[in-house]
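Below you'll find the structure I mean.
With one protein chain removed, the remaining protein chains of the complex are shown where they sit.
This part shows chain A:
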Amino acid sequence: MSDLFDGYPLQRAFDEMIDREGSLRPRYEQVHATLAGLTAEEVAARADALAKSYLAQGVTFDFAGEERPFPLDCVPRVIELDEWDGIAVGVSQRVRALEAFLADVYGKQEVVKDGVVPLRLILSSSEFQRAAHGIEPPNGVRCHVSGVDLVRDEEGEYRVLEDNVRVPSGVSYVVSNRRAMVRTFPELFGRLRVEPVVDYPQRLLAALAAAAPDGVPDPTVVVLTPGVFNSAYYEHTLLARLMGVELVEGRDLFCSAGRVYMRTTEGSRRVDVIYRRVDDEFLDPVEFRADSVLGVPGLVNAARRGTVTLANAIGNGVADDKLVYTYVPDLIRYYLGEEPALKNVDTWRLEEPAARAEVLDRLDELVVKPVDGSGGKGIVVGPSATRAEIDAVRTRILEDPRGWIAQPVVQLSTGPTFVDGTFRPRHLDLRPFAVNDGDEVWVLPGGLTRVALPEGQLVVNSSQGGGSKDTWVTSPVLAADAGGTPAQRGPRPTSGARGGAAARAGVPRATNPHDAQAGQQQQQQQQATDDTGGAPC
């Protein structure tokens, strides 16, 4: 039997659906069976429905001045619960280590005194904010939300590509991808038990409320956005809506006597926690860029006085620094006394002369990245770069070796993706999101899977032609076994009790008596057509 998976090629990269022998991995059985039963037209119709629902919701990004729906691929990425637990442990371990590192860096700097990282590393980071020194977050949390980018190497092992503890974005796509997929593929959700992602806004709100300054029993939480022209504005509105809090811009807030207020029609109202989606340097014109119109003058001062909590904290970027990234396994051992559960990708520090010499020698086979970049900016992928690009990056590395790192080209894992009317492997990454409420680091079961839609492309950012997939964390329980084991899904009333409830008659509904007569007439006509073999309505 031919289907849309025919000729699905096996490549060097680890494939999420097919193993090295070319047989189906068990976790993809349901998805494969359902999709293989559809024709190209049917899949295209569902893909079209997904795109339409994104246009209607306004989940779009600007492409050459035109609003395009953010591409959501109709094949989900499936991860089994056991495997996910391993990821979650690794992510939360990393977040705990980075929290400890940040507290230390902006405090006593024991990590430097103990010789784990050089002082130069911290002071030379462009994201190290001196203004953050001495700001003590009320419950000790600096990374309320983190996104840890993972990739799978050729052996299928998850490795950390980078940490995002500044303002990680993309979680709105996790929530809206799921909603769209539930509507488009209800039958798949009927057969698999997919961990829900809808709790995220409530978890985030609880973590933000827990971070409120001491002595505020019912804190006012707001989301601070740069404004409607920001590319992540959709995400800001979605989070504010689903948390039931105000979405504010810088101009809606003001500081007075060391406190932060928002202007409302009922006068000014005190703000206790700001989930800010504005970068550090735009946050407060008094401390950072004086020309920023997105920020609130006096905000950092209020944070330092402890009258307002900023989430995430100022100066977190130092933990995002890609050179600091190379030290994270050491930081995990140093602060937590644990072995890292997730490995880094091998990385050369270009400040070390030997490493630099090797890398400069092999620029055409390595990936080099600027240490403070995000969103795929400035990355040079050796094998696909032109001579001129490689020469340019060589000059820049020699000018500023602190500013760059180099990594081998990782063949990101591939997953089936609907392209040009058939399913083809495309490279994927994964960004799980972690929320820290001070007691526990909770990892949202799912996360954002980004997919590079052009063939062979290894950069998955949406600005580079990337799309996304819904990420399903599934339990191995299949519908067939479910009948015998309903207990696995939490308490359920016995069918006896519900049978009783169903037996109860409802309250009659009235209709206009005149319509009842008309209805009868129609009913008779209806029966007449039925008798003659007409189509039932």
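Simple rule for what comes next: contacts are C-beta pairs under 8 Å (C-beta built on N, C-alpha and C of every residue); 3 or more make two chains touch, one makes a residue touch a chain; residues count from 1.
In this text, contacts and distances are computed from a predicted model.
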- Message: Since a chain is absent, check the UniProt entry for it and pick the matching name: "Nitrogen fixation protein FixI", "HTTM domain-containing protein", "Alpha-E domain-containing protein" or "Spermidine/putrescine import ATP-binding protein PotA".
- Response: "Alpha-E domain-containing protein"
- Note on the structure: Out of A:L205, A:A232 or A:L453, only one touches the absent chain, namely A:L205
- For the chain left off this view, which of A:A257, A:A354, A:A388 or A:V507 is in contact with it? A:V507
- Hidden partner chain, touching residue among A:L55, A:L81, A:V182 or A:I390: A:V182
- Message: Tell me which of A:R130, A:R241, A:R263 or A:R362 is the one touching the absent chain.
- Response: A:R241
- Which chain A residues touch the hidden chain? 182-183, 186-187, 189-191, 193, 198, 201-202, 205, 218, 221, 241-245, 479, 482, 486, 489-493, 495, 498-499, 501-519, 522-523, 526, 537
